[in-house]
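Complex shown without one protein chain; remaining protein chains in place.
Entry: subunit A
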Amino acid sequence: MHNKTLAELAQGLEQGDFSSVELTQAYLDRIESQDSKYNSYITVTPELALEQAAAADTARQSGNAGPMTGIPVAHKDIFCTQGVRTSAGSKMLDNFISPYDATVIQKFNAAGCVSLGKTNMDEFAMGSSNESSFYGAARNPWHTDHVPGGSSGGSAAAVAADLAPAATGTDTGGSIRQPSAFCNLTGLKPTYGRVSRFGMIAYASSLDQGGPMAKTAQDAAMMLNVMAGVDPMDSTSADHPVADYTANLEQPLSGLKIGLPKEFFSDSLNPEIAALIQGAVKEYEALGATVKEISLPNTALSVPAYYIIAPAEASSNLSRFDGVRYGHRCDEPKDLEDMYKRTRGEGFGTEVKRRIMVGTYALSEGFYDAYYKKAQQIRRLIQQDFVRALSEVDVIMGPTTPSPAFRLGEKTSDPVEMYMEDIFTLSLNLAGLPGMSIPCGFSNGLPVGLQIIGNYFAEEKLLNVAHKYQQATDWHTRKPEGI
């Protein structure tokens, strides 16, 4: 059961091949026996999962099943889940049992899905390798000496290792797409505002976006059907019609105009990756698409702009973790200042502290104009680049990452090298655009992702473009050895 897609599982449940309780138990058993190798879950919730599964089976028996009823999924531990520890990968929230459900969790509950547990992640979603997690790094099922990517590395590892059929992730600078690329998954970062952020612990509010990580484009579409929609609790959620994302997956791609930004294919790009991306583009041409070189001239500025804006917002968003109301508090504070200093000093890890300090500095009086304001101006330029490009082409394609999954510890000593991991993904978050990563081949036995970028609210088109490729290729069906 565990190696099926969501679509296959839904069919199996519908046909009565297995019950949700049986399916859920199978996943729980696998997590129990396998996850020590991957460390993909922070918290597994077997009781809750089996309770939800039993309720799903009952609903199905009484004819109240929807397309996702009884399907188990895993959630990144950034989505608040009522009655369950929600840690955001941080010591700061190691003792935090959320008293409420994030909108995304509510939607999965309402759809009758089963929650297997909460997946590992870089602390407060700050990282590209999952190594900043308080709970230890998750490992890449393709090679456990390698990182699964980050920050949604636990979700990626869990799905790649068949410890969940699909999972939620969040993407602030590439945190869905990069781990999807590293673990041979199909990941979708929707348009900013497509998925509610309510109950999703904030890293950088103007960039954060939740989305699905799955085995196929079709599964990602099924997940997005559950997740998408305007939310009165999130003022930045978009009041834009939600499509049935599974409805138009089969549209032929003849006449599809693909743009290849020359800035994504510079000499510094890993040649094997460059070749695999070109191979995928050839495949699209065979499917009827036309290809055109485009330019996104401000791409290089996306890294510095992102690493001002995201830390600036983070420095403010993380101020609430002060030891007063919940979360970690230092022992026996001698006064208020001591409580703040030791609570935050003990509760946050190195990368989080680094970003809080960078962000605080960037917003400081006298530096605001030079850093934050300037970064926002660059952000607008980057957005304009995309708007201009997307007026000429339907989708933009390129690599998701400059290299395949690196080794654990390889980049932890040099934060800037780690930040460069996000060079191809950050600019979409700055522009608020949707993007996907889909499997397009292997380099030294490690998966490589093709990034597909679309216009605002073009998720349906992206999924269609990804699905047609997956019908023509089998990269996405490859499994790590032993799984």
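One rule holds in what follows: contacts are C-beta pairs under 8 Å (C-beta built on N, C-alpha and C of every residue); 3 or more make two chains touch, one makes a residue touch a chain; residues count from 1.
Methods note: contacts and distances are computed from a predicted model.
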item	value
"4-hydroxybenzoyl-CoA reductase subunit gamma", "histidine kinase", "Aspartyl/glutamyl-tRNA(Asn/Gln) amidotransferase subunit B" or "Aldehyde dehydrogenase family protein" - which is the UniProt name of the missing chain	"Aspartyl/glutamyl-tRNA(Asn/Gln) amidotransferase subunit B"
Absent-chain contact - pick from A:102, A:280 or A:430	A:102
Among A:28, A:80, A:217 or A:378, the residue in touch with the chain that has been omitted	A:80
Contact residue for the chain not shown (choose from A:326, A:419 or A:442)	A:326
Touching residue (missing chain; options A:109, A:316 or A:383)	A:316
Contact with the hidden chain (one of A:330, A:363 or A:483)	A:363
Which of A:7, A:23 or A:93 contacts the chain that the document leaves out	A:93
Interface with the undisplayed chain - residues on subunit A	78-80, 86, 88, 93, 96, 98-100, 102, 197-202, 204-206, 232-236, 312-313, 315-316, 318-322, 324-327, 336, 340, 360, 363-365, 368, 372
